[in-house]
Structure formats: structure tokens, C-alpha cells
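Here is the structure we will look at, set down as C-alpha cells.
Every protein chain except one is present and positioned as in the full complex.
== chain A ==
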Amino acid sequence: MFFSSRNTSPCFQGFTLVMPAVAVGNVGQLAVDLIVSTLNMSRVGFIHTDCLIPMAGNNPYTTCTEDAEELHTPAEVYTAAEQKLAVLQIRAPIIQAKSKRFRQLLVSWIKASGFSRTIVLSSSHAYQRDDQQLQSAPMRYLFTPSLMKVSEDALKELGWREMEKVPAFPGLTDPSAEPRLYIPGGGITKGLYTDSCAEDIPLAVLLLFCSEGDNIPDAITLVNQLNDWLHLLDRPVSSTGCSKWKIPASWSLLFGSGIPPALF
């Protein structure tokens, strides 16, 4: 479960938690990387659990040789205290048989930590959209009732589209079948949302329809949308049109090592 990486345990009371769902194209995880790296957030602890596949590496956000040698683990919590922002980054896949337990563990940690709201950055298979979902921009939101109560005005201003419910049996007109929430490729997104509705947790899901490939543009799109709401950066795009989100060192060589010179 949560282990502090410092001598005192951090206080999350009133903080906003941003976390990814391990989903198609890793869009949520990439977006979270951009936030941690750009805001220079500091690590305060780990989520240590048997639900995630073990991995380890040096500092993914290294900027100089001094901070390069710092061990990083599958799930870590970062904070930016001035902004009252906490971020959970998940770097490993969830063990399939344990995904339900991982969800329950997150829900109880979120409740115990006293976050004022939780925002899950996620994605869903673009090819599985139905006709209504094909229209308009690919970003969708889901708000739990308890978050809707306090954020309704902000939401109206943002002008986002809510994730549509799809017919349970497409093509059949069975009046008794209720349309259902369907997030293919979204991992624990749907479960986390329905659990949070049941437990009265203020939680939002921001998700992007995407396909696997180079998902960096998707991550930037998603984090820019989030920025419209949270105002993490004043102007995420500079006057010259460059994005101000800082790409971390761990994104290098995404498509493998250098090319053997003997090829030429």
C-alpha cells in the first residue's frame, strides 16, 4: 500500500489527485509524465502492491547528472504543495487477475487520504466508437454525482462532452435493455468510476478516443484539456506555437536504439 519516501507521512487533505488509468496507448500515463516533469513535482511516496508487475529504473525526469541516480518504482506519488496538487504515476501493467483488487485498493486509499477530488486520465479504443461518438472532438468526460454537485458551473464553461452510453445490444431495439457505459481498452477506468459513484467519491474521468502508435500528441491534447480546467500552466502553448509541457528523459528512444552504422 502507500509508503512514504520521507520521514514524515505527507498530508493530502484538500489536494486534487490526478492519476492515469493504464489504458490503450498509455495516454493517461504519458500525460501524467508531462505534468510531473513540467511542474517539477517532488516524490513523496510509493504505492507498493502485488497487483502491479515489478519494474525499476533510474530517475525518469532527470535533468542533470546529479539527479540521474534515483531509483523509481511501478507506482509513485508526487506533490506540488503550493498548487495543492498530488499526482499518482503508474508505470507498470496491472496483473489481470488482480485488477479488481487494485481498484478497491485505490478507492480506499483515495478515501483515506482526503483528496478533495480525483481526476483519472484515460483513453479508449477509437475504432470502437459508435456513430454518435464519431462526431466532434475525441475528448469525453465522466463526473461522479458528488463531484458534479460542486463543479457543475466549471464544467459548463469548459463545454466538454459527456461520455455517451451505448446500447447494450447494438442493432436490436429491445426497450427493456438500458444503454450502458462502455469503455473498451480503458482498463480499470469504468470500474473505478462506478465504484466512486457508489462510494460517493468526487471523481472525474477525462478520456480520449485514440489508437495505438505514437501517442505523444494524444497525451499533449489530453493534458491541455486538463489544463483548461485546473490552470496548471498559464499558457501551455507559447506565442511561437511551441508546447510548454516538458518532455521527460524517459521518453527518449521510444522506438528503440540507434541504427547500426554498418547498414549504410
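Things to note:
We adopt the following convention: a contact is a pair of C-beta atoms (placed from the backbone, for glycine too) under 8 Å apart; a residue touches a chain by one contact, two chains touch by 3 or more; residues count from 1.
By our rule, contacts and distances are computed from a predicted model.
One chain of the complex is hidden; its UniProt record names it "Proteasome assembly chaperone 1", one of "NEDD8-activating enzyme E1 catalytic subunit", "Tubulin", "Proteasome assembly chaperone 1" or "Cyclin-C". Of the listed positions A:62, A:146, A:224 or A:243, the one in contact with the omitted chain in the full complex is A:62. Chain A meets the missing chain through residues 3, 5, 22-26, 46, 48-50, 53-60, 62, 68-71, 73-74, 93, 95-100, 125, 182-188, 190-191, 212, 249-254, 256-261.
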